[in-house]
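I'd like to ask some things about the structure below.
A single protein chain has been omitted; all remaining protein chains appear in their positions.
Going in written order, the chains are labelled A and B, and every chain counts its residues from 1.
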Amino acid sequence: MKKIILSILTVGVLTVQAQDTLSTIDRQALQNYQSLKPGKSKFMLRGYYHTGFENVAEGDESKNQFNFGKIAPILMYKQSDRLFIEAEFEGEFEDGKFQWGIEYANMSFVLNKYMTIRAGKFLLPFGTFMEKLHPAWINRLATRPLGFGHDGIAPTTDVGVELRGAFYSGSVKINYQAYVINGPQLKDGTNEPEEAGMLKFGYFEDNNIDKSVGGRIGVFPFSNGMLELGFSGLTGKVGADGSVYENVRANLYAIDFSLVRNVNFLKSMIDLKGQYNYSQISDANYIVPDDTTGLFYDFNNISNSYYVQLSIRPSMIDNEFLRKLELVGRYSSLQTPEGALWEQNPTQTALGLNYWFDWRTVLKLGYQTTDGLGEHDAPTPITQNMFYIHVAMGF
Amino acid sequence: MKNTVLIITSGLILSLTLGVSQQNGEWKAPASADKITNPFIGNTTATVEGKKLYKQMCTVCHGNTGKGDGMGGMSLNPRPSNFTTEKFQSQTDGAIYWKLTEGRAPMASYRNILEEEQRWQLVNYMRTLKK
Partner (left out) sequence: MKRYIIILVVIGALVAGTSLNSCKTAAVISSKSGAQIWGETCIRCHNPADPATFSDLEWDVVAMHMQVRANLTPEETKKVIEFLQSAN
């Protein structure tokens, strides 16, 4: 009898102990969980990188080389549900030297359902290419269309304040951006005489008290959001205060469109995009370089450029390999003022075949040919052919 | 130019190998799922409701006709299921219900987003996508 009572007691004690142990584990787990529970602030490091091999042939010259490309880490910090900070750095080789630059750094504050205010250095919403489509893992080709980038006529980034947002009117979505920035600056030829009359974009110490204003309005006419039409403008004085150019003003406009949809009979997804840029700068007299008699010259300072790009991806076919391929074609044209020392009128055809490893990693094979009057410092006819293989990944 | 050709070839081979190696294993519902019975079996009203839900939730990846060719699914791995196949349709209602309840990345889990009833309505509609 004693034995039985003893056994029962022992089992009882053991059970209680076991329960105790379990709840200790539970408590511990709960504590661990609570210590890992995220706070309001969240941080991420993201970005993209691209590199490749290029063959560029121009006249008798031909260059064959691996290209470092660009590494672009993006810091994203979600301070709270309304406050967000992000910065994109760009690391690339310029004239054989590795350099870090800052593409943008800005903070956004969500004011309400329809409005977000943003301050700092940001990509200008002038059309869609620079703001949304230029990153290497998004751009279907390894090059930019004519008119964008180095010596381009389309604005890139600037420092200022921007209001942006979106709203619906029935089933039509409208998105807008409006900003005030230091503004582009006129190159008056003092430093680089062959570039007199061009605009420079980016961030510099402002040369005048006038601030530039601009914006973009984009409309999605259909409820499935597959078509977007956009209009952008930017205006401001670009000449330096106190100089003879102080009243020189630039008016820039852009029209953009985008159509993305499945086409059943092609068993493919098609993506058609385009942008037209127009730049008008007040007439001004610039000093004739290498002339000691003080001669001036002028020209009608109007430039324009456009591109149209079509890509087709056979996403609806069964073959696993083929459905990861994408065919791209792009035509672009740039026209800068006649009489300017940077006069150019090239056109460019680019063709590409891409293979998508996953949604953000792509191998790009491409060929492009550029024809016309080119090279802003010596307007001579050029024909440049380029062949490349690039790998780009977003991370 | 020889170099270039070499690079293209190696690039393509690399793509092929990576492409193939990323395939995931087959997704099977547990045997217990087969025992869950469909409360809406043969219920056409539920099928009509299911169709509406399908357009809202599934078309984007699985396509209008259920072939797994919607735009959203373009870059997913594994690719979205093709509901028209014999293989898919040979599963029990319970197994299909279990899969859309549980999900498996990149397929969403609809345990919290959809009501039980709505999930069954979807199962009913998916049955009509048979070839």
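Methods note: a contact is a pair of C-beta atoms (placed from the backbone, for glycine too) under 8 Å apart; a residue touches a chain by one contact, two chains touch by 3 or more.
Model, not experiment: these values are computed from the prediction.
> Shown chains touched by the missing chain?
A, B
> For the chain not shown, which residue from A:56, A:71 or A:115 touches it across the whole complex?
A:115
> Please identify which residue in A:71, A:105, A:119 or A:226 touches the non-displayed chain.
Considering all chains, including the one not shown, the answer is A:226.
> Given that one chain is not shown, which residue among A:56, A:71, A:119 or A:213 touches it?
Only one of A:56, A:71, A:119 or A:213 touches the chain omitted from view, namely A:213.
> List every residue of chain A that touches the chain not included in the displayed model.
Against the missing chain, chain A presents residues 38, 42-44, 46, 76-78, 84, 86, 108, 110, 113-116, 118, 128, 131-133, 137-138, 163-171, 173-178, 213-215, 217-218, 223-226, 228, 233, 235, 251, 258, 260, 269, 356, 358-360, 394.
> Can you list where chain B touches the absent chain?
56-61, 70-72, 74-77, 103, 105-110, 112-113
Here is the rule we use: only the chains that are shown with their structure count from here on.
> Using the average of all C-alpha atoms in each chain as its centre, how far is it in Å between chain A and chain B?
Using C-alpha averages as centres, the distance is 34 Å.
> Enumerate the contact residues on chain A facing chain B in the complex.
The touching residues are 53, 55, 64, 260-262, 267, 269, 313, 315-316, 320-321, 323-324, 355-359, 363, 365, 387, 389, 391.
> Along chain B, where are the residues that touch chain A in the complex?
Touch list, chain B to chain A: 1, 3-4, 7-8, 11-12, 14-16, 18-20, 22, 63, 67, 69-71, 74-77, 79.
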